[in-house]
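One chain of protein is taken out of this complex; the other chains stay put.
For clarity, chains are labelled A, B and C in written order, and residue numbers in each chain start from 1.
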């Protein structure tokens, strides 16, 4: 069972991570293999080319891993990103972006996670063959 | 001589990159070896631990390379990030963050740049021995 | 259908990539979604801790993407790696290492691929829940 609920994550974000609001972040679901998170589109996302700015996708990827970590260890606010690598693959459309985060390794001190980002299609369909970006991120977990 | 002025970059950002405003981005200087950019602190930067959220630093690093690229090729809006790798090194203080971007390779189609991020100290002093993050980013330049 | 056979890849490697021999590289299979490659263990792989040296895994990951690329475009020798990011996740055992490479994006000029590395277990079983490393690599394809 998840160590944090979606509501609890949103409350923590609202109180302690103001930036997540600018990114329109919404934790969508927590399951046994990972989490889904959405960046709900607003006009601040736009960049030339009619597409979504890179920092929005980087912020979404980072937050998705934070939610993944907290879903397994509870509300340990001081878990921090130590590194992030992202490849931008395709031009996202000017709309919501969805992220799927899954762990590659979940150690006591370090978590390495894989994140795939998709443009949300009609009815929130996701074209899994055509992700818009792919990231890996490492989080450091403070000693209990 | 730079192919874009600081004022022109700010005008382009204001009109076309709304996200840069949320990050408080200010291009500080353009010189022969690179550029300096600042993320001027606002309360949206905060994350637990009394420090600056990772997405702020990623957005600053990405924008610093964008400014570096445009300073050398002019206002080519459609230059896009293809990849970014960042290591978070030290906890930045809750304040302005400064970025120094320099090219590792400036090709016709691909630019690879090095970015070092610092907490702005008193009087904007920068402790060059203790960067808060280091990034490398690749930009793709569209055919002329 | 693959644009290069396993035998052709091995012939190209033997003649043109002497380093692949030091790594004991063997292309195992090519299918519609990717390729499998093996680094067959020899005593040069060892590092302190009774495990496999990092450069062996990096070389395997890189070669796996090269084989993936050639399986789809044919024997274009001058396809070159432009970047590679690797996370070492678990200590591999002193034995063969297997790599699964799949494309994240297969463009005309750039290919981005995902590579997962596993220790080969008894009977070549692979513990898919416990990869030893994960890499992403970008290849540049020369104009035809």
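The working rule: a contact is a pair of C-beta atoms (placed from the backbone, for glycine too) under 8 Å apart; a residue touches a chain by one contact, two chains touch by 3 or more.
It should be emphasised that the depicted structure is a prediction, and the values quoted were computed from it without experimental measurement.
Here the chain not displayed is in touch, across the complete complex, with A, B, C.
Within the whole complex, the absent chain has one touching residue among B:20, B:71 or B:136, and that is B:136.
The omitted chain makes contact with subunit C at the following residues, 16-19, 21-23, 43-49, 53-56, 58-59, 62-63, 77-78, 80-88. On the side of subunit B, touch with the chain left out of the figure occurs at residues 85, 87, 89-90, 104-105, 112, 114, 131, 134, 136, 138.
For subunit A, the residues in touch with the chain missing from this view are 82-83, 85, 110, 138.
Everything below uses one rule, namely that only the chains that are shown with their structure count from here on.
Among the inter-chain contacts, the highest number of C-beta pairs connects A-B. Centrality by Cα centroid goes to chain A.
Taken over every residue number at the interface, the positions common to subunit A and subunit B amount to over half, indicating a same-residue contact.
Centre to centre, using the average C-alpha position, subunit B and subunit C are separated by 34 Å. The distance from the centre of subunit A to the centre of subunit C, with each centre set as the mean of the Cα atoms, comes to 28 Å. Averaging C-alpha coordinates per chain places the centre of subunit A 22 Å away from that of subunit B.
In subunit C, the residues touching two or more other chains are 85, 138.
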